[in-house]
Structure formats: structure tokens, C-alpha cells
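Omission of a single protein chain aside, the complex is shown with its protein chains in their original locations.
Going by the order they are written in, the chains are A, B and C; count residues from 1 in each one.
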Amino acid sequence: MNIDELRDVAEKVREEAAKCSHCLRVCTAAGCQSSGAGAVVEGLKAAVGDNPQVQVKSVGCMGLCSGGPLVEVESREGGSKVMYQKVTPGDASEIVESLGGRPVERLVCPTDIPFFASQQKIVLENSGVIDPEEIDDYIAADGYQALVTSLTEMQPDDVLREVTRSGLRGRGGGGYPTGLKWSTVAKMPAEQKFVVCNADEGDPGAFMDRGVLESDPHRVLEGMAIAAYAVGASRGYIYIRAEYPLAIERLKTAIRQAGRRRLLGLNICETRFSFDVEIRLGAGAFVCGEETALMASVEGLRGQPRPRPPYPAQEGLWGYPTLINNVETFGNVPSIIRHGGEWFAGIGTENSKGTKIFALAGRIQHTGLIEVPMGIPLREIVHTIGGGIPEGRTFKAVQTGGPSGGCIPESHLDVSVDYDNLRQVGSIMGSGGMIVMDDTSSMVDVARYFMDFCASESCGKCVPCRVGTHEMHGLLDKIARGQGTAADLALLEELCEVVQATSLCGLGQTAPNPVLSTLRYFRHEYEQLLRPSDDEKPASGGQVVTEAKS
Amino acid sequence: MIVPATPPKVRVVTLKIDDKDLSAREDETILEVARQNRIAIPSLCFLEGLSIWGACRLCVVEMKGSSRLLSACSTRVTEGMEVQTNTERLRHYRRVILELLFAERNHVCSVCVSNGNCELQSLAQSCGLDHVRVPYRTSVYEVDPTHDLFRLDHNRCILCTRCVRVCDEIEGAHTWDVMGRGIGCRVVTDLKRPWGESASCTGCGKCVQVCPTGALVSQGTSAGEMRKDRRFLPYLSQMRGVR
Amino acid sequence: MTIKVTKPAPPSDDKRWKLVDVTMRRNGYYGHALIETLHSVQDAFGYLDDVAMQYVAQSLGLPLSRVYGVATFYHLFTLKPMGKHTCVVCTGTACYIKGAGQLLDAIYDRFGVRVGETTPDKQLSVMGARCLGACGLAPAAVLDGAWLANQRPEQLVKRIEEVINDEH
Partner (left out) sequence: MSESRKITLATSWLDGCSGCHMSFLDIDERLIELADKVEFVYSPLVDYKQMPESIDVGILEGAVSSEDDLDKALKFRKHCKFLISLGDCAVTGNVPAMRNFFPLDAVFDRAFKENVQLQPQRPTVNVPKLLVPVRPIHSVVKVDLFIPGCPPSANTIWQILSELVAGRMPNPAQFTRFGA
């Protein structure tokens, strides 16, 4: 396929679309599907019947999951758009009848609210617009242009330069400069190299990657193929959690379609470049989000990390240099190549370029997926875009970065969101989960929850993480139940330090973060729960067994 | 006639360990170089002749210019590296890691067959660990006495996986592996069958000899009677080419 | 150099072994296809038993203990047969904040099973999930594949009772 053929396909799709007067887009990403979007699609199709003027389309995530199932009606004349929320199959005929007339007032979801208006979409530009199971839809939205341009008009070095210039940093949490990572792999002399897409989105409360894969899977494949060209790899793996059946299905479809269009496989675009992608399923292990554990899992082993160095870029899958990036990182690449690194670098802040997808959840008015430029104040995300706290409650903290992150209180809400600022206030960017808590949440309980998570997700290889997280959870539990003493709290803090400093991989090294950040901002909540020690009071400690039962 | 030298495959680098100037081959690890130079770095999962595991974290050292600690067993030396192996901070961390190990399972030294010949026990002494503040877990673990020659006591296992590695890398049987995850990890033979019923076990006993504690011992030993013999290891690992 | 090894015959003439064989063949009987293969065994049979693990180990040329280690490492694999009905309660952060714990407590109070357990009459298995990615619907549960959004404890228990009683 060359650039002209690509344009032909796009043209055909657009012509087809122009024949219709209205397009009904139904979000069929997992969030809306679980609230019944599948039936809505059926209902709408039945209501439309064989009217060729109206197109009913299953599309990806529109963002506002709390309003699901979402339906967007676009009329070709004038291009006006109306969004409906909480649509049921029973509403279908009413919606179809309203076409061309006044919208169904009671279902309308206003789109001029900040939730939609304050967003800037790069990775999600096609989400909720195109049909994720139709490669031609993606091509019509300028898809695969970047890949074809790279292969036919650019040298691998040119691609590396563009990515480096863009200032893109890894979106999986670490924030490692993507250009640097790519260059390292590119420089390794090896006959075989691998590109791996990390789609093992394990943070509880994070569903950005899922949104991207379910809404626009080709974008990720294109990003991977460009990366493979730039670093000189010919094989790719997508490591995805088995908990995402819909995303897996859509990825499989996408790989099949791209292969058929010869955008994956042997001699892509009649060049010497060949690239195959294979899906590898996770099986329920958070630690496999860690690069070396992920590689072990791809190799069919227990997902246990190994010490670094050597880094995967030097010795990765089966010992070969391996480039590992996360879904959102690859998702940015086609746009960077299409619009240039310069353009991308113009968005965001000095050290954090571009946009970031966040998953808003918890005690907040609007839950769902948003994509905002880096540097946006946290307060704007929570109170303006998220619509603040429901039920008249007050804001207490927002948790970012999942089990490796921290809780940010009201006093730091004006921090502008980028990698370095979030680290300064004791949290991390992480993969983009944001969970808002109101005054009903106990911070000790939150810390205990995350420690329980880390303890049960610890792979068990290194001692500090295996035993340390378990013991820290025990101490947190004791404190949360009002049984802990000042000595227990001191021991907890000491364990935090040791586990952080000595654990083998990122899971253990960051497991104490939720405790440390809640201690930093909500220490009084811990102290309120402490009881005096045995020395200070005469009564007996431990459980007294009075009379043995026979 | 003098034949011109072919360039060496590995270079020699100079580095500092505990302020001592040393030279080493660049394919050697910090731990190897330290031990050659009589600088003691505590370790448990490391055993010369077996592959590197990097899990006990006792051998962590500080490196100038790095905020992270590095495990000495798995990190190769580089030119100009400056390493500290015995700072107050590291000694503290090592004691806490040992505390965690003692708290994890039931290491009652006084009644252990390896009492007096146990690496965990002697490390506790050399690292100055004289009591354990971390609450003991006191979970019950079983003892597998089904093998004719050997006995497995999970209570004393520290999951260093030396047995797994020696069985796989040297004996080639791969009878042992680790099952489960996190605190629920334990070593298993085959499909978690009793050891005595294992079809893959050759009965060579290498796992017993490399075990640092009283988890794997010979049948018929009682408190303090078990002694391990590892003289076979360097020789056999050379034959197998394990690094 | 490759040595041709004859693959062992399936443990029984159960048709479902074909599905497992297909997965292994598609992956060239490489040892690194172990996780994929275990997935297909579990899809076909519902759980992994010794017979299946033995067959997979032999077919892929892997040590038994390796297979057992991998099967027990990943939480999605189960070595015990599941109940007739399964209820997955999401325990992700958003669901936790909004009361997933109460859902699990209510299930325990009514059916006497906690996460990872199956009732003695093999009617119900309860599982926890580390975030199903439907945080907008918190607290969420999946009962026999059907999504249940914004659950209250008594509502969920009632729904489970209905599903179980429908059978009788």
C-alpha cells in the first residue's frame, strides 16, 4: 500500500458517508457496553430499518462513562451534533423519529460543559468517532499515513529525530524520554530486536489504555510499526491483560485487517521493512506491568522481575534488545510523525510535552476518560472538568498513580499536572488513574487498601517486598482497627523506608508511597487511631483466653 | 617472532570499593570483585556456581551518583565506579531484611537440625541482629519427610531458590520450582506432589547441600547435626558453563 | 538442530483437548506458549487439573514444577473447579471507595463464601477483580457474564439468589 492507495480508501469511505443525512454513533466501549450499549445499537438499527439515509455506527469511548450509554447524532447538513446520555433501547424510535427535527430534550447531554470543552485530544482524537472494527474508518481519519510516510520518505534516523524532538515521555508512569529509549534500542547491534506494547493496565482505577484499544486499536499498531521501523525490529508483541476481552477482540480484528491491507506483515509498502505483531495475554498479575516481569511473562514464565541493569533495551526478550512502551505512548506516535515533533512540543509544559489521558473516578460528578494538555492545574481537572464532588460533600484528596502513587490534598490542588510537579507533592503521574475521595473516606483505610493490593500482587521474589508489604499491611490493619501503638506507627515508617530503598523492582520500591503520602498530609488521622502501649497502661495485652472450652 | 596481540575481549577497569582502589574485569560483578579483595558483603540467594537471582537484597550497596541501591551480586563493575558496601544505612537495611526473614516463617534455631551451620543464623549474628521487632507471622508450614534420603521443612525455607537453580542448572532435573505468589510462595516438587513420589527427582541431594538453612536436610539428623558440603559446585558449574 | 519429538496423545477422547492442541500447534509447541496454552485449557475445561498440567508439560517439553509454578502464579488460573455460577466483584479503587467491601460482606453473610471460594453445594463461586475498568459504574459486579452497575449489597444478594433459584 502506498500513500495514493491510502488516499483512495479514505476517499471511498468519505463518499459513502456523504450519502447519509445522519450518523448515529453509539459508544460500545466496555463502560457503555456494561450499561447496555449493545441493546441500544440493536434498538436503533431496528428503528432505522432499511433507511439508507441514516447510518448507525458502533464507535469507541466518548469519555463520559457516568452518562452511558452515550449516543451521538451527527447530521451531515450543517454538521450539527447532539449527544444523548443514558439511552435505553426503548428510546431508539424516539431518537430516530427526531432526526431532522428537534432533539429529544430529556436525553440530551450538554456538550458545552467543561468536561468536553476543556479537553484537547491527540490520542483520543478518533475515539467515539470512528468504528474501531473498521480499518477503512481509521484510514479515512488519516490513519496509517504516518507509517507509510515514514517507510517511504523517511530514514529510521529521521523518525528517531522527530520523536526525540517531540519531547514525548513514557506514558506508563516512569516518564522516561521516549526518543532516548528508542535511540538506545536502535543503536544496539543485534540481528533480532523486539517491540513490545505494554497493555497490562493493572492500576485499579485506571482504564485509559483500555479506552484507547477499544476505540482506536489501529493507532497503537501504527505507532508500534513506526517504532519497529525506527529501531530496526521485525517482531512485536502486545501484552494485554486477559480482563479486557473486548479490547483483545478488537485488537485481533485490527491486526487481521492491517495484515490484509499489507500494513503489517512482510515488506510493508513494498519496502524491505517487515513487521509482525502477536498478542500475548496476561493472566492476572499486576507486577507484569514492570518491564522485566512483562518480558518473563511473554516468555511463558512466572512474571517475576529481574535486577536491572541490564535494561530491556540492552538485553530484553530472549536476550535480544527490546523496546517496551505503553499503549498511550505508541498512540501519540502517529500524530507526532504526521504533524511533526515541533508541533507536539508546542503542547504542554517545558519538561512534559503533549497531552495526557486521565481516568476520572471515585466521588466525582463526571467519571470517565479525559485527555488534557500537560500542565493543567489539578483543581481544574477535579472541580471544573470533573464537575466537583457530588451529594454536597467536600473534597478530601485525589489519588494519582494507583498503588505506586499518592494522595494529594486540597492544599496542593493548584499544582499543575506534569511528571515533576506531581513527584514534588509526593505522588506520581503514573499511568493516569485519578480517584477522587470526599470527606467520607478514611485515609488510613485508603493506605491499607493499597497495601493490601501490593501485598497480594507482590510476586514474592525479593524479601523486602514479599514480607515487607505483608507486614506493613498487618501494621496498617492494626492501626485502622484502633489496636496500634506509637511504636507500631514508627515501625511502619521504618519498613516504608527499607522496602522503598531495597526492593528489587518498581512494585516494591513504590508500594510504600500511598502510606508515605497519607502520612505526609493526613498524619492526624493515623494518630487519632493510636492506643497507649502496654507499658503505659496496666491492663493485659493480647487476647486473654479465660476458660478453655472442652 | 612476535605475533601482534589480538585485542582482548573483555577490558580491565578500575573502581573503588569502600575507598579501596581496585581493578577488575568488566564482566565481573561488584560482589565477585569485593570477595576477591576480602571485602565481605552479606548475601543469601547468591551462590557461586549458580545463576544470579538478586532476590534477597542483602547485598545491596550504595553507588556514587546513583540514588538507587544496587544489588552487588547482579551489577557488573564499570570504569570509575565508586561503591560503599558497609554504611550505617546499609547495615540498618540489612538488619531489617533479616528481621523480615525471621518473621516470615518459623526459624526456631534452638531446635533446628542446621543450628550452628545455618547461613541465616550466622548472618543475623554478623549483622548484629539480636531481636526481631516485626511481628512474627506464626503461620503453620508443613514438613515433607516422604523422601528416603532427605527432608523438606517449609518452616525454615527463605525462598532463595538455590535448590531450584541447582536442580535445573547443574543436575538438569528441574524437580523444584516456586509456586504461588507473594507471601504465599513456596518451593514445590513436580505438581506439588510429595517429594518421595517425584518422578523427576534423581535423589542427587545437591538441593540439600546448597540450601542455606535447615529447610532441606538429610534424613536422620537431629538438632544441630546437619552440615552442608558444597565442594562439588564450582567444578560442576564449570562443566555446565553456568554463569 | 531440532529433534523431532512425538507429541503425547491427549489424556482422553474428550473433544475439548482439540482446542488445547490447536493453541499449542499454532505456537509451534514452544515452551514460551505455556501461558497461552493454560488459558486455552481453562477456557475449555473451566480449571486446570493435574492431568491437564501433565499433558501440557509433556507436550511443550516443560518440567512439571515449572508448569505448576506458572499456573499458581497468575490469579486468573484456578486449579479447582468453579461453581455453577460465578460472581465477580470489582475491588478496584473506585469500587472500593464506593462500597465493594460491603458487597463482599453481604455475599459472605448470605452464602458463607469469600473471594476465591465456592459454596459447598457448588452453586456459587465468588471472585474479586483488581479493577474491571468500569469505574464509572462503581461499585460494579459481573454475575455469570452480565454486568451489574452501581450495586447495593441487598440488591446484589437478591440478584444472585434469583440466578441460583432459576435453575431449580
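The rule we apply is simple: a residue touches a chain if its C-beta (ideal position, glycine included) is under 8 Å from a C-beta of that chain, and two chains touch if they have at least 3 such contacts.
Worth saying up front: this structure is predicted, and the values here are computed from it rather than measured.
Trainee: Considering the whole complex, which of B:41, B:124 or B:211 touches the chain not shown?
Mentor: Considering all chains, including the one not shown, the answer is B:124.
Trainee: Among B:116, B:145 or B:184, exactly one should touch the missing chain; which is it?
Mentor: B:116
Trainee: With the missing chain put back, which residues of chain B would touch it? List them for me.
Mentor: On the chain B side, contact with the omitted chain comes from 102, 106-112, 115-116, 121-122, 124-126, 128-133, 135-136, 138, 140.
Keep in mind that, in the parts below, only the chains that are shown with their structure count from here on.
Trainee: Could you please state the distance in Å, as a whole number, between where the Cα atoms of chain A are centred and where those of chain B are centred?
Mentor: Each chain reduced to its C-alpha mean, chain A and chain B end up 38 Å apart.
Trainee: Taking each chain's centre as the mean of its CA atoms, how far is chain A from chain C in angstrom?
Mentor: The separation of the two C-alpha centroids amounts to 24 Å.
Trainee: Taking each chain's centre as the mean position of its Cα atoms, how many Å separate chain B from chain C?
Mentor: Here chain B and chain C have centroids separated by 35 Å.
Trainee: Could you pull out the residues of chain A that touch at least 2 other chains?
Mentor: Answer for chain A, listing residues that touch two or more other chains: 285, 302, 457, 459.
Trainee: Which chain B residues touch at least two other chains?
Mentor: 178, 180-181 - these are the residues of chain B that touch more than one other chain.
Trainee: Touching chain A in the complex: which residues of chain B?
Mentor: Those in contact with chain A are residues 52-58, 60, 69-71, 74-76, 92-93, 96-97, 100-101, 103-104, 133-135, 137, 158-159, 178, 180-185.
Trainee: If you look only at chain B, which of its residues touch chain C in the complex?
Mentor: Per the touch definition, chain B meets chain C at residues 168, 173-181, 188-192, 200.
Trainee: Quick one: which bits of chain C touch chain B in the complex? Just the residue numbers, please.
Mentor: 50, 53-54, 63-69, 72-73, 75
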